[in-house]
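Quick one: this structure, given as structure tokens, is what I'll be asking you about.
Every protein chain of the complex appears in place save one, which is left out.
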Amino acid sequence: MRILYFAWLRQRTGTGEETIEPPPEVRDVAGLIEWLKGRGPGHAEALRDISAIRVAINQEFAGMDSAVAPGDEVALFPPMTGG
Amino acid sequence: MRILYFAWLRQRTGTGEETIEPPPEVRDVAGLIEWLKGRGPGHAEALRDISAIRVAINQEFAGMDSAVAPGDEVALFPPMTGG
Amino acid sequence: MAVRVQREDFDVGAALAELTDGRRDIGGVASFVGLVRDVSGDAQVRSMTLEHYPGMTESMLARIEAEAKARWPLDGTLIIHRYGRLEPGERIVLVATASAHRRHALEACEFLIDWLKTKAPFWKLEDTGDGERWVAAKASDDDAAARWQAGASDDRAAE
Partner (left out) sequence: MAVRVQREDFDVGAALAELTDGRRDIGGVASFVGLVRDVSGDAQVRSMTLEHYPGMTESMLARIEAEAKARWPLDGTLIIHRYGRLEPGERIVLVATASAHRRHALEACEFLIDWLKTKAPFWKLEDTGDGERWVAAKASDDDAAARWQAGASDDRAAE
């Protein structure tokens, strides 16, 4: 599974992209984020406030209860501020 | 008094501008138009349907009951279609 | 603020740049360009000739601009309107607004074109091939202008 981080999530985790293999009990976005927090203090800090995080799975917006699967591209980012 | 005609009022009267001296009993736009009809068949035809005519006095929009006075510039035209 | 009534075509990019050149406080520029269409109702249009009332045209456009500036906090406005003979595809009019915030620029731009349609002394003569005809004013244009009559920008809710 490929995880992408943007904006302050990228800065706080210290990475823009990582490839991971979460255990099979990680089935949805909320579970994935919880598991990612264990990857280090930067991740724990970046992912602390789940209400500030938006998600896309395979470049489609998704919710915290959306299912994730091996091979997915999961992007985590704050609310968008383009335009 | 200077009278200006625009669009089909100009075409039907056959003039874009004329200087006139209406009699003193011509006090408002409606009276002026009635008097102008007597200037010829083109004027009578152009000014027949008063509901199709808009007016400006000294370059300000005015109504049929607006007062006119010697020295005024009175413009008669159809509803505007710019833009 | 600027108003131009001219026979010649205009350069849209250059005109819009006038509103922002050297400025660092403008968040958005909204614009509308009106063009001559090749159809009018069920007729083909060969050309269109715009007649106007020199003097009153300029003063009405300046007043429409002033009204927009009174209603919205604008950093700049521009109206360019052509007259004379135009062919399908040619530009007729440009209205543009600059503001710190996009909503103000967008609303004021729409206001300018709506008001201009019913309040600026221009008249369109179409050559349809079957002869010339004066374009009739549209009730929809009156309605569009009337939306803004009440005054404040918030009154759009009533549209």
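Each chain gets a letter, A, B and C, in the order it is written, and its residues are counted from 1.
The criterion applied here is as follows: contacts are C-beta pairs under 8 Å (C-beta built on N, C-alpha and C of every residue); 3 or more make two chains touch, one makes a residue touch a chain.
Please read all numbers here as calculations on a predicted model, not as lab measurements.
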item	value
Visible contact partners (per top-of-document touch definition) of the missing chain	A, C
Of C:Val5, C:Ala30, C:Leu74 or C:Val135, the residue in touch with the unshown chain	C:Ala30
Touch residues of chain C, complete complex, unshown partner	11-14, 16-17, 20, 22-39, 88-89, 100, 102-103, 105-106, 109-110, 113, 144, 156-157, 159
Touching residues (missing chain, whole complex) on chain A	4, 6-8, 10, 56, 59, 75, 77-83
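Convention: only the chains that are shown with their structure count from here on.
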item	value
Mean-CA-position distance for chain C and chain A (Å)	48
Gap in Å, rounded to a whole number, between the CA centres of chain C and chain B	27
Sites on chain B at which at least two other chains make contact	none
Multi-chain contact sites of chain C, meaning residues that touch two or more partners	none
